[in-house]
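Remarks on the structure that follows.
The complex is shown incomplete by one protein chain, all other protein chains being positioned as in the whole.
Let's look at chain A:
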Amino acid sequence: MGGAVQHMGSPGELTKLLSSTQYVVADFYADWCPPCKAIAPKYAELAEQLSIPEYLTFVKVNVDKVPALAQEHGINAMPSFIFFKDGKRVKVNGSLKIEGADWAKLKAAADKMGGLAETKKEAADLK
């Protein structure tokens, strides 16, 4: 289990991933933004610990390279973390979006999604 953070280079790439993976966490960042750099290694660690192919993937979107995605999802500040279930935006622990490098909130949300993804995989494996 576990995996690397996937970089979405276009809206199409994200759409494709959303149709093949049940739960997706997305990190919207910019190269010039210090808080983004600060939280990046921790985000990568979450991906390594919690990713499950087809069930949970962690992605990154560079707002300067893919502005269309930033606009589509109402991103105003970086980093912003948003969540998808079955291709649709969902709230995790009450938030549709985590704004800023809030490690506590991000970890709680990622752990929650990790738990949900694992449960789904187990259920599928048992069929």
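Going forward, contacts are C-beta pairs under 8 Å (C-beta built on N, C-alpha and C of every residue); 3 or more make two chains touch, one makes a residue touch a chain; residues count from 1.
Assume contacts and distances are computed from a predicted model.
Q: Unshown chain, UniProt name, "Thioredoxin peroxidase", "WD repeat-containing protein 46", "Glutamate decarboxylase" or "Histidine-containing phosphotransfer protein"?
A: Its UniProt record gives the name "Thioredoxin peroxidase".
Q: Which is it among A:Ile52, A:Ala70 or A:Val92 that touches the chain not included here?
A: A:Ala70
Q: Pick from A:Ile52, A:Ile82, A:Ala101 or A:Ala117: which residue touches the chain that isn't shown?
A: A:Ala101
Q: List every residue of chain A that touches the chain not included in the displayed model.
A: Considering the whole complex, chain A reaches the absent chain at 30, 32-36, 63, 70, 75-80, 99-102.
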